[in-house]
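First the structure, then my questions, so here it is.
In this view, the complex is presented without one of its protein chains, the others remaining in place.
Chain naming follows the written order as A, B and C, and within any one chain the residues start at number 1.
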Amino acid sequence: MAFVDDLGAALDKTPGGGIILTSLDAVMDWSRGKSLWMMPMGTACCAMELIAASFSRFDFDRHGSIPRPDPRHCDVMVVAGTITRKMAPAVKRLYDQMPDPKWVIAMGNCAVSGGIFYYDTYSVIRGVDEFLPVDVYIAGCPPRPESLQDAILRLREQVSTDSIAPGKSRALKSELPSSGSPRKGERDAAGGDVG
Amino acid sequence: MTEETIVNIGPSHPSTHGVCRIVVTLDGEVVVKAEPIIGHLHRGIEKMAENRTYLQVVPLTDRLDYVGSMYANWAYCRAVERLAGIRVPERAEYIRVIVCELQRIASHMMGIGSTGADTGAFTAFMYAFAQRDHVVELFEALCGSRLTYNYVRPGGVSMDLPDGWVEQVRSFVAQHPAAMMELDTLLFGNVIARARLKGVGVLPADTAVAWGTSGPTARGSGVNWDLRRDDPYSVYPRFDFEVPLGENGDCYDRARIRLWECVESCKIIDQALDQLEPGPVKAEGLPRLLAPRPGDAYDHIESARGSLGVYLVSDGSPRPYRMKVRSPAFCNLSVLPLLAEGHTLSDLVVIIGSLDPVFGEVDR
Amino acid sequence: MTLLWGFLWGVAAVATIASGAILGVWWERKVAARIQMRFGPQQIGPFGSLQMIADVPKLLFKEDIVPELADKAIFKYAPLFVFGPVAVSMVVIPFTAGWAPLDTSVGILFFLAVPSIEVIAILLSAWASHNTLSTLGGLRATAQMISYEIPRSLAVLSIVLLAGSLRPLDVVEAWRWWWMPLTFIAFVIYFIASIAEMNRGPFDIPEAESELVAGYFADYSGMRWASFMMAEYGSMIAASLFGAAVFFGGGWPFGGALGVVVLIVKTILIMTAIMWVKWTFPRLRQDQLMSLCWKVLTPLAIVQLVIVGVVLPWL
Partner (left out) sequence: MNINELREHLCSQYPDLCPLFSVEFGDGVLVIDADRLHEAATDLRDLGFDRLGMVTAVDTRDEFELVYRLQSRQMHAGIFVKARVPRDEPTIASVTDLWPAANWQEREVFDMFGIVFTGHPDLRRILLTDDWVGYPLRKDYQDERIIRRPDYI
């Protein structure tokens, strides 16, 4: 990412660089949005729906989104399933192995908040956002493949506002609505819910 | 003999079917030692059950074996029914048999498909999964969920069959054996697949028994043991079906038996639909809050992976004092080090796939 | 002047392979989807044919990861040497009767020999990654690619015997339709051995997705990884072109520009067959792969040579 980062910063300072930057951003955001390759981090039940999503019936290849087993080739990590304390270091490590720019989709209640395993358990991490920056949350236990499809399209919308210049973000096309489940802070404020 | 290499497979690896780490010691490409390290999905369901009422535990059992949720539901409900002395209406028993046999098809499609994927025949996986999608849609019509059904409840099932469901099941069962024949030709008829699966990971029958394996893993070795026939429960004695057995106990037999079991399941579903009579689907006079008398009970059923048992201890309160799930996948996976020894890394992957572990159930 | 021409041909070859690879990936995704009862890419361009237009810039702008423990210089430049030989080997292909980019009297030998340099680059990249799975993949690839050279060359040799020349243009010129049944075994061997040479399914054991995750390029990201993919598709295109030229008479029955079109159609048919095989067959194991090469394909190729040798005096 170093090269692109430097390029962004340099263009930003050049007179007239803003125009180049904007067109470059447009090309990059378009290509990134249309080719979101998934790192299937399926640990539990949601993994079945994650598999179903890229198979005959739902076929995510239509959106240019294919699952790749190797983190080095992926853009978006789909955390599908419960993350336990034993598993968390591996998930973090896989996330670190992915090249920038990268995004995370928390699929299912377990990855969002711990879900049904929120109470009484000693080994479950309550939400993957405790150690990963999550971009899109999908509620459901497990969510339908269509929800994952929706999440990919939402993520595409979110990617379309990125800029390579540090600290800049292009104007939001539309304010992203919350994707079904309240964010971590809101949930805690609301007093917690059980899956 | 070359210098030994240690290769770490997992915990997130395309072939481990979930989250299992296998530390493999390799001599060149040959596995000297394979040690599975499990527990990456250990969520403490047994501990959680101690702080929930008997009814609230049912959704937890869904998440045990997420490829075949109905089985854990049923095994748990049988244990509760035994503990609380509940008599289940006959229609509910038939519905349970029908949904569990459909679940067996769904689960085996995953098992056979992943055998295909492990050997590199990804298309076979797709074909198997298409069949699974049909079953999942039937279940969705039945109880509104694609994976975690929460359908079998203590005393019966949560609701009666929806209109037209029986016909949908009949049409599914009618086309399924033909689809299985197609899959058989596609995967097991292929000369490369035969070469990859035959003679790999041979599990002798006496080892299979001693290590506590069950289900297709044991039957692939020729162990003639199926709880549906040998320790009959529910209405299974009324059905006429065969238990397919393997001869060599290799990956080929283990994987192919699943295919024949699907065909047998279709037979059972057909008979069950014929015998299905109208009636209540839930036991009469069931209290809202079950509080069985103190004691312990164990019951087991034949799940897609083997004998799935639930052991419940009650202290008279509305919550289980202790719940233990005897998970077939856990026992089946424990033979992996024996099977993998002496085979290559490529075979190791196939052997894991042929044991068909589901880590929700292995780790609980 | 020669240098300039060489440079231009190089650019043209790279551009051909790059665009061919882009279309090839799309075609593969469509063929695979068709076989697997899916649709495949749909959204960008007609039938999703411009899907790779989105994928390539994305990969270009991806972070270029060089692992801490990797041998950095080798790790960075090995992908170039994977891609280079494939591009170079394409210059000797007779695109139509009487015209090849580079007309040389040992063209067939050149085509068979140059892509083999790729194996060194693969081994280097695998070793430089400092990753056990990569190293295993690299070693598997080396064994496989070196072994399959032999049946592949022997299969082409029967055509050379019939044509009496190593010059590709002579082969195309001398080609007669009844060579097809006569060298059918040779073509099958060439087809199988070429798939093995390009590490594609059912011979994709060096990059076996379910065993080694991605094999020798497991640690490459972004454009460096893309160059491995380009090399794979490049060698698929090169092998299909060469196979169409020497086993199916190039542009036969037409010459000139129409001949090029005919050659491309034949090439696409061979490529589709390669994809068909990949998406239908399971993967072989290492030892089975070797015994297929040495116990089946090599003797068969020799038998084919003998058949051609027996027939030759009567022609």
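Here is the rule we go by: contacts are C-beta pairs under 8 Å (C-beta built on N, C-alpha and C of every residue); 3 or more make two chains touch, one makes a residue touch a chain.
In this text the structure is predicted, and so the values were computed from the model without any measurement.
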{"item": "Visible chains in contact with the missing one", "value": "A, B"}
{"item": "Given B:I9, B:V24 or B:I38, the one touching the chain that is not displayed", "value": "B:I38"}
{"item": "Which residue of B:T25, B:T53, B:Q168 or B:N248 touches the chain not shown here", "value": "B:T53"}
{"item": "Selected from B:E137, B:D184 or B:D296 as touching the chain missing from the view", "value": "B:D296"}
{"item": "Footprint left on chain A by the chain that the document does not show", "value": "85-86, 118-123, 194"}
{"item": "Residue ranges of chain B at the interface with the undisplayed chain", "value": "38-39, 42, 44, 46-47, 51-53, 82-83, 207, 209-212, 223, 225, 230-231, 289, 295-298, 300, 307, 309, 311, 313, 318, 321-322, 324, 326, 330-331, 334, 363-364"}
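As a working rule, only the chains that are shown with their structure count from here on.
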{"item": "Averaged-CA centre spacing for the pair chain C and chain B, given as whole angstrom", "value": "43"}
{"item": "Cα-centroid distance, chain A relative to chain C, in whole angstrom", "value": "36"}
{"item": "Centroid distance [mean C-alpha coordinates] between chain B and chain A, Å", "value": "32"}
{"item": "For chain B, residues that touch 2 or more chains besides their own", "value": "13-14, 126, 130"}
{"item": "Chain C: positions in contact with at least two other chains", "value": "36-38, 209, 213"}
{"item": "Chain A contact footprint on chain B (complex, rising order)", "value": "11-14, 18-19, 21, 39-45, 47-48, 50-52, 59-60, 62-63, 66-67, 110, 125-126, 129-130, 133, 136, 146-148, 359-360"}
{"item": "Touching residues on chain B, where the partner in the complex is chain C", "value": "5-8, 13-15, 29, 116-124, 126-127, 130, 186-187, 190, 192-193, 195-196, 344-347, 349"}
{"item": "List of chain A residues in touch with chain C within their complex", "value": "1-4, 27-28, 30-32, 34-35, 55-56, 59, 61-64, 68-70, 72-73, 75, 97, 99-101, 164"}
